[in-house]
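Note that one protein chain is taken out, while the other chains of the complex remain in position.
Right, chain A next:
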């Protein structure tokens, strides 16, 4: 069982969570960034900042995770990144 720490509910089994994809740099509202935002999603070998949802409590938050080691370094609510 892999644990993911929800900023509201604490550590829970990762099967309780839904992956919502990386936090995007491109803005789909800007026409020249539309295809970038739709198709060219961040795919690094390393740290990735991404959206997750704790399904039972409907908590949407951000996780920072390493895509090679699968280590979750930090989780926090949007706009509340710890210093």
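Assorted remarks:
The working rule: a contact is a pair of C-beta atoms (placed from the backbone, for glycine too) under 8 Å apart; a residue touches a chain by one contact, two chains touch by 3 or more; residues count from 1.
The rule is simple: contacts and distances are computed from a predicted model.
Looking at the choices "Carbohydrate ABC transporter permease", "FAD-dependent oxidoreductase", "5-oxoprolinase subunit PxpB" or "Lactate utilization protein B", the name in the UniProt record of the chain not drawn here is "FAD-dependent oxidoreductase". Those residues of chain A that touch the chain absent from the view are 1-2, 14-15, 18-19, 21-22, 35, 38-41, 43, 45, 48, 50, 67-70.
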